[in-house]
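Every protein chain but one is kept in place in this view of the complex.
Then we have chain A:
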Amino acid sequence: MNAIAQAEPSATVAGSAPATPIVRTRGIHKVYGGTVHALKDINLEFKRGELTSLLGPSGCGKTTLLKIIAGLLEPTEGEVEVNGKPVTGPGPERAFVFQDFALMPWATVLRNAAFGLELQGVNRSEREERARHYVNEVGLSGFEDKYPHELSGGMRQRVGLARALAVDADVLLMDEPFSAVDEQTRRKFQEDLIHLRERENKTFILVTHSIEEAVYLSDRIVLLSPRPGRVGQVIDPEIERKGDPDAIRRAPEYLDLTDEIWRGLREYVE
C-alpha cells in the first residue's frame, strides 16, 4: 500500500493518497480551570485513510484531545486543522462516536442512525434510505424498528457507528467506542471494524486505553503520557491485516509490540 502511494504521490483517485495529513494539531494546550494542565503542546498529523489510536492511561487527556479535534472543546492554546482549514467548531467532515453511545432512547434504531442527516435537514425518505444502508453495513439489519433499550451494548454502539457513517464524514472520531461492551462483543466489533475499513474509505481517530486494541487496529499509535498529557511516542505497527483477523492476535509482531508498549506505559501506572 505504502510503496504504491509513494510511487504515485500525485495520485488523485479518491483515497489513494494515504500520506497526506487530513487532520493536524498545532501546539495544543488545554488547561482546565486555570490549574489542571490536561494537554501540553500536542503536535500531531493524522494521515488520510489511516486509523490512528490515541493510547494512554486514564487521565492523560486523550478524550480531551479527541473532543478538541471534534470541535466540541476549545483548546486553551494552539489550533486544529482539518483539510488545511482551522477548526472553529464541529464540521460536516468529522463525525463522532460516543463512549456511552449517545442514542436517543425514545427513537428507533433507524431514526437514531438517521439523526445526523435529520439535523442536516435531509428529507425523510432519503435519510432513511441512507440510514438503512449503514444499519445493514454495521450488521443490524432487521433491528431498524427496535428501540435502544431492546439492544445489547454492542448493538447500541453499532447504531452509534451507523449514525456516524451515514453523514458521510471523512474523519470518524471514536471515543473509547468498545469500552462499555463485553469482551466477546468487543473482539467481534474490532474484527468488523477491520472489515469496515476495507469497504469505507475513512480516516479513523480512536481513543482507547487498551494496548491490545490499539495494536490490533491501528496504522499508527500515539502514546500519551499523563498529567499533563504529552505525546510520549508515535508507533507505526507493521501488521498485515488482510487475512484472517484471528491470525493477527497470534502474529509475533502483534505480541511483541503489545509487550513493548506495556513496558513503556508501566511506569505511569501506580
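By definition in this document, a residue touches a chain if its C-beta (ideal position, glycine included) is under 8 Å from a C-beta of that chain, and two chains touch if they have at least 3 such contacts; residues count from 1.
The rule is short, and it goes like this: contacts and distances are computed from a predicted model.
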"Transcriptional regulator", "NitT/TauT family transport system permease protein", "ATP synthase subunit a" or "Uroporphyrinogen decarboxylase (URO-D) domain-containing protein" - which is the UniProt name of the missing chain: "NitT/TauT family transport system permease protein"
Chain not shown: contacting residue from A:G91, A:G232, A:P245 or A:G264: A:G91
Full-complex contact with the absent chain, from A:T20, A:Q120, A:N136 or A:N201: A:Q120
Contact with the hidden chain (one of A:V31, A:A102 or A:I239): A:A102
Chain not shown, touching residues in chain A: 67, 70-72, 89-92, 94-96, 98-102, 104-107, 115-116, 118-120, 147-149, 163, 167
